[in-house]
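Here we show just some of the chains, and they stay where they sit in the whole.
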Amino acid sequence: MTQQSEPLPHQPSQGELPFAIVQGEAISAPPEDLYIPPDALEVFLETFEGPLDLLLYLIRRQNLDILDIPIAEITQQYMDYVELMHKVNLDLAAEYLVMAAMLAEIKSRMLLPRHEEVEDEDDPRAELVRRLQEYERFKQAASDIDEMPQLGRDNFLSDVEVIREDRQKPQPDISMQELLLAFQDVLKRVDMQKHHEIEREEISIREKMTHVLASLDGHKFVEFQTLFNLKEGRLGVVVTLMAVLELLKLKVIDMVQAEAYAPIYLKPVGSSE
Amino acid sequence: MQTEKLQNILEAIIISADKPLSIEKLLTFFATEDLVNRNDIKLALSNLQQFYQGRGVQLIETASGYRFQTHQDYKHWVTRHWDEKPAKYSRALLETLALIVYRQPITRAEIEDIRGVAVSSNIIKTLQEREWIRIVGHKEVPGRPSLLGTTRQFLDYFNLKSLDEMPSLSEIQDIDKLYPELDLNMQEQKTTEAD
């Protein structure tokens, strides 16, 4: 973890409580002498799912009543955090700045003298409170959903051996189109994770790999030269050679030669001598 | 048909199926001369469920029907079949899912409005690929945005018969529950309890 060369120049105002334990390290809204590992700070700041989440945290942290937010104080703290995010070059979503503007506006409206008969709904904080409460419910719902048992994570399907009657069952037909569409689907999904190159030439090599393996099946040794079928022409020979090399690379087959210029033999790896 | 035999047949059918089977579907496994009706099947299934109570496998009913599955209490051991642990979902994805579950049909803009941040298209795509959500219609406003809703597969995945079984939306919560990842027991810190 890289150590920041100088202490964070900015000090949020409420220093008395550590604001979190991140990866085992106490992060305080930092005391003078504390160097914050920037990575840890980033983890901390990234745990917020947006401005509402951050605000909610600031309010909850101090056991404040959501219905009675001390807007000046919270606005100040919010700005401190936004500035902190900015300092560590965290990609600051525009929403955070929109929220900052909204808080500033509420604050200024609250400074204006108010008439006695002003009703609750006219409290400039009302809309913010409503949104915070609404968001909080779904934040909780999300963690409730995550705790529900889920197939493939908590429960697993049975996969048993089936004893069935030996009668001719209807065999489904498939078309080349269906097969290709299925493959296209896999490719699309794979593309999102990692890139798999599947070239035209490769399929003939892969098919040949299967052939070579099959011809070694059950044999202890097969002479290298017998694998080549000259009728396949120059290209066929090259493809066979590449298939053998690929299999060697994958350590699926072994190549042995008793002495120089002696015949070369291939055998499946792990087959008994 | 004898009760015990029927139970055994149903046990064998369901345990070897690769998807949940409804009572209607189960009925199609029997010929007229088997003399089996809906009620017989219902009774046998309920006996079977009782029989598997407290065991390593359970017979559960989800939206699409009955299936056998391993009990979650033993996932710690069962997951060792596979090298990789199942992926953990991000909070962004779970919050988006929660909004679709409880507020469906809902548009993406409405989700963004409540969460206060943009919803990435990857999240929507992942949820659609998992077949947990789908487009159920379009809202008649400019742009005709898609309305999103949950699917039967979502219910199947979460062991639910219907959406009614979802926990109801909660009231305001305390902070420790809301931010478990931050370990916010601020006054006295439990030092080494985090994993």
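For clarity, chains are labelled A and B in written order, and residue numbers in each chain start from 1.
Everything below uses one rule, namely that a residue touches a chain if its C-beta (ideal position, glycine included) is under 8 Å from a C-beta of that chain, and two chains touch if they have at least 3 such contacts.
The structure displayed is predicted, hence computed values, not measured ones.
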Treating the displayed chains as one copy of each kind, report how many of each the complete file contains. A x1, B x2
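The definition used in the following text is that only the chains that are shown with their structure count from here on.
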With chain centres defined as C-alpha means, what is the inter-centre distance between chain A and chain B in Å? 21
Chain B residues touching chain A - in the complex, by the definition given at the top: 15-16, 18, 57-58, 67-72, 75, 78, 81, 86, 89, 91-92, 94-95, 97-99, 101-102, 114-118, 129, 156-159, 167, 169-175, 177-184, 186, 189, 194
Touching chain B in the complex, chain A uses residues 17-18, 20-22, 24, 26, 44, 47, 49-53, 56-57, 60-61, 63, 66, 93, 95, 99, 131, 133-146, 148-158, 160, 162, 189
